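Only a single protein chain was left out; the remaining protein chains are all shown in position.
For subunit A:
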Amino acid sequence: MEHGSHSDPSKSTFSLVDEDHTFANSIRFTLNQDPRVAFTGYSIPHPSENRVNIRVQTTGDPAREVLKDACQDLMLMCQHVRSTFNKAVEVAKSSRVRTEDTDSD
């Protein structure tokens, strides 16, 4: 799924099947936030084909590793979102129970 040159691993296009804007746009964001990335972007060559191409050009590190790190970052961000959300829901639930208690008093 990687298309790049053998001599220069810092520039590559990754072609992912069964993905769309959902993944590509958020990974573009995390890649852009990485200082090692010189350029990144994605395209969907044809709307009826389930495929996105993600282009990564770095300042020297292998593009593959940088993309992997970006995925890792996105995953950790998601985990943090999930735990924060669960905590917020717990808080909301307990305060709701409390207001119901005081209502019935």
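The rule is simple: a contact is a pair of C-beta atoms (placed from the backbone, for glycine too) under 8 Å apart; a residue touches a chain by one contact, two chains touch by 3 or more; residues count from 1.
We adopt the following convention: contacts and distances are computed from a predicted model.
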| item | value |
| --- | --- |
| Protein name, per the UniProt record, of whichever chain is missing from view ("FAD-dependent oxidoreductase domain-containing protein 1", "Ubiquinone biosynthesis O-methyltransferase, mitochondrial", "DNA-directed RNA polymerases I and III subunit RPAC1" or "3-methyl-2-oxobutanoate dehydrogenase (2-methylpropanoyl-transferring)") | "DNA-directed RNA polymerases I and III subunit RPAC1" |
| Those residues of subunit A which, in the complete complex, touch the missing chain | 1-2, 14, 16, 19, 21-23, 25-30, 32-35, 37, 64, 67-68, 71-82, 84-89, 91-93, 96 |
